[in-house]
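Below you'll find the structure, written out as structure tokens, and then a few comments.
With one protein chain held back, the other chains of the complex are shown just where they sit.
We call the chains A, B and C, going by the order they appear; numbering starts again at 1 in every chain.
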Amino acid sequence: MSLNTEALPKSQEVTASPEAAPQPWEPRIVGFACNWCTYAGADLAGLSRLQYPPSIRLIRVPCSGRVNPQFVIRAFQRGADGVLVAGCHPGDCHYSTGNYFTRRRFLLMQRLLEYMGMDPRRFQARWISGSEGPKFQQTVTQMTEDIKALGPNRKMRDVE
Amino acid sequence: MKTVVKSKISALLDEIAKEFNLLVPTAGDGASKFAPYTSGGQVSLDGRTLLPPKDVFFPQTEKMYKFSTDGMAGSLETLLEAPKHQMLFGVRPCDVKSIHELDHVFLTKGFVDEFYQSKRDRTFLVSIGCNGPAEPTCFCQSMGVNPQESDAVDVHLFDLGSEYGAVAKSENGEAFLQKYASFFNEAEVQLPAISEFALKPDVEGITEKLQQMFDHPLWEEVSRKCLGCGACTYLCPTCHCFDISGRVAGNQGFKFRCWDSCMFSEYTRMAGGHNPRPSKKERVRNRFLHKLQYFPERYGDLLCTGCGRCLSKCPVNMDITNIIKQIREVELA
Amino acid sequence: MITEKIRAAAKELLEKGEVETVIGWERGTFWYNSTPVFISKPEQADRLVFDDFCANNLAKYLLDYRNADGKIAVFVKGCDARAITRLIQDNQVKREKVYLIGIPCTGMKEAPKTVSSQDVAGLPLLAKCQSCATPNPVIYDILLGDPVPQKEVGNRFAGVEALEAKGADEKYEHWGKLFSECIRCYACRNVCPACNCRECAFDANGLNWLGKQNNLQENQMFNMTRAMHVAGRCIECGECERVCPMGLPLMDINRKIIKDLNELFGSYDAGLNLEDRPPLGQYKLDDPEKFM
Partner (left out) sequence: MRRVGVFVCHCGSNIAGTVDVERVAKEACKFPNVVFATDYKYMCSEPGQQVIKDAIKEHNLDRVVVASCSPRMHEPTFRRCLESAGMNPYLFEMANIREHCSWVHPDKEKGTVKAIDLVRKAAAKVVKDEPLQKSSIGITKRALVIGGGIAGIQVALDIADAGFPVTIVEKEPTIGGRMAQIDKTFPTLDCSACILTPKMVDASQHPNIEILSYSEVEKVEGYVGNFNITIRKKARSVDMSKCTGCGTCWEKCPTKVDSEFDMGLGKRKAIYTPFPQAVPNKPVIDRIHCTKFKNGKCGICQKFCPTGAVDFEQQDELITEKYGAIVVSTGFNQFDHSVYGEYGYGKYPDVITGLHFERLINASGPTMGKIKRPSDHKIPETVVFVKCVGSRDEAKGKSYCSRTCCMYTAKHATLVHEKIPGSKSYIFYMDVRTPGKGYEEFYKRTAEEYEAQYIRGRVSKIYQKGDKLMVRGEDSLIGRPVEIEADMVVLANAMVAREDAGDLARTLGISYDKDNFFTEAHPKLRPVETHTAGVFLAGACQGPKDIPDSVAQAGAAASKAIGLLSKTQMESDAIVSNVDESRCSGCMICKGICPYKAIDAKIITERIGGKMAERQVAEVNKSLCQGCGACTVACRAGCLNLLGFTNEQILAEVEAVCL
């Protein structure tokens, strides 16, 4: 069986406007944010104008319990350099028990990813409540630095 | 007949590798399969490979077309990379027959598959005969295959114990033997006797009998133990069913062909959920009827060359020779 | 000796009409192949056999008899019995519709390299039987033969721990090479009693969880997702590893999950008793959250 890692050519880079300097590599982090806490926390970070690197793209889900470990694998497959799953602190879940399951699923998932050779820093899970704008900012900044140190992710994805 | 000493084979292969993209049976870690030759790599020229050579011409996953859209405009490109001149070295007669049968499917009856053809035409075949069953599960002799010799190749090597007897079977074969004449010397040879096969199914008239056995209860019995996995079809050198799917990312993507198995439950599921082969009975029956009735009706050959791979790796030991025996024992009213 | 008991038991059940079908093993192509067989008439009972090669886990065949009218009898070794418990917990099999004939098992043997030699004793145990923790069935209606002593298994997570100790790239290289060998024939999924969905998520084309290509990335997705799906359900019967045509060490993945589940949420062995539920189907307030 020839290991054919078909190369899906990158979609043509978004037409950077001429005067932009050659962009240093910006890690691409996919974030799953629970609508009631973390997404609100991110909104609060915005309301309070807390700057953080533009490397994260948040996907809103009703509850962190909605995030399927397979979404995380799919994100890495399609080229994410890091994945963050964030939700309410245990006990604060708007649906009362959603994040208890998140905790179990992603504790197991993180170890499986590590076991498969993925650097643990690329996959993070955090509890960020609606009033913790600064914590959201700090989490994204920290994660971006970690992943910048690691460089682009070459594992589990369409190899260029 | 020209002969070459087995010990000089790796030197010969080094020589060939310079000109051809050489594929040889390797048995490194993991399953034995045909892989590009690396001088000093583990070349295993005794016994057949677990993974058949069909993958060389009909890869398990093969990108066919690449497309991109720009608003309403779009572009389409066929991904036909003609491989460098390649040589398949060390194919066994059962696999040679299977390649011959794949040719029926992909190259005849008014349709030529360009992806298959582009690889098949550029491949120089060198086969090696067996002097008996390579594995306990082999039964090629009963399926009309001469284990010692195959004809539909460029060069055939007879296994003479310490050396191989080389016979050209095509002009390219002649040219090849001339080119590498230095490796060969002329000698009178005596073909060894073919040793006894453990499995000897009698396929005489089986196609005609199967034509009246579509609703026979035998299929219910036989199919109960099948798990519906695809191991037999993916290891079978002659199975050639495939599915075409694609992947779109933003405004571009590609179409690819990949193996599919008639044993999978969703293989014949239609839009809307109807499935003409809903249970294992239909699927197992279809697999054996295709091999022993439909294919011979259409192309004249049984779609089974007796390599025994399915028998050796089936999780529940589904045995085609036993099924042929049971079909033979059935009395039709 | 066991074979006579098996045949007698099957014949008796069928003659009394207590069961509609008996699922057991019979002799296969060669003397070292035993293959599942489905008997519905008393006289067919003589085909039954129990030898050192009855490795198949017959529990999953019960899924094909969900709509059968009568009861089904099935022979269960230690590992197979745990599969029955799991199938009952997943509501796929009703206990009252199944007649379980338990067989204490001393472990099944590897197939020999050549047909000729009939020497069974010299053959090594199958990998899955070397680390077998439950030789005696945990659930049965009748037990043929008295229980077998539990042999010392040692640390069944040794392989996992060895792998865990490696560096990230080394692990990726290890699993990358193995998964690129996978031909996606799904034998591991179709033999696994934990994979008892009506239709697998990967087969539903609409959902496209999994691309149909056979490349490293899709194979990783398949194997990792299957590991997460059978988490808490895997009974370590080792069938997936045995049937894999490419010989991939699949139990290294399942055992990793089991090791983590035990460490994180308290020791739990799937299929041992009917009451407990898979760990991912429940939670405790004081679950660990090391990296949250």
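The rule is simple: a residue touches a chain if its C-beta (ideal position, glycine included) is under 8 Å from a C-beta of that chain, and two chains touch if they have at least 3 such contacts.
Note that the coordinates shown come from a computational prediction; the quantities given were computed from them, not determined experimentally.
Shown chains touched by the undisplayed chain in the intact complex: A, B, C. If you put the hidden chain back, the residue from B:Asp46, B:Asp70 or B:Glu208 that touches it is B:Asp70.
The set of subunit A residues touching the chain not shown comprises 11, 14-17, 20, 23, 26, 28, 30, 35-37, 39-40, 42-43, 45-47, 49-54, 57-63, 65-69, 71, 74-75, 78-80, 88, 91-92, 94-98, 101, 105, 129-131, 137. As for the chain not pictured, it touches subunit B at residues 69-71, 248-251, 273, 278-279.
Interface residues of subunit C with the unshown chain, by the touch rule above, are 66-67, 90-92, 196-201, 204, 206-209, 229, 277-278, 280-282.
Convention: only the chains that are shown with their structure count from here on.
Averaged Cα coordinates give subunit B a centre that lies 31 Å from the centre of subunit C. Here the CA centre of subunit A is 45 Å from the CA centre of subunit B.
Put simply, the C-alpha centre of subunit A and that of subunit C have 36 angstrom between them.
Among the residues of subunit C, those touching two or more other chains are numbered 181, 183, 213-215. Of all residues in subunit A, those touching 2 or more other chains are 1, 4, 6, listed in ascending order. Contact residues of subunit B toward subunit C in the complex are 30-31, 50-51, 60-61, 136-137, 198-199, 221, 224-225, 227-231, 233-235, 243, 245, 247, 256, 258-261, 264-266, 280, 311, 313, 315-319, 321-322.
Contact residues of subunit C toward subunit A in the complex are 160, 163-164, 168-176, 180-181, 183, 209, 213-217, 220-221, 224-225, 227-228, 231, 253, 256-257, 260-261, 264-265, 279-280, 283, 285, 287-292. Subunit A meets subunit C in the complex at residues 1, 3-6, 69-70, 73-74, 77, 90-91, 97, 100-101, 103-105, 107-112, 114-120, 124-127, 155-158.
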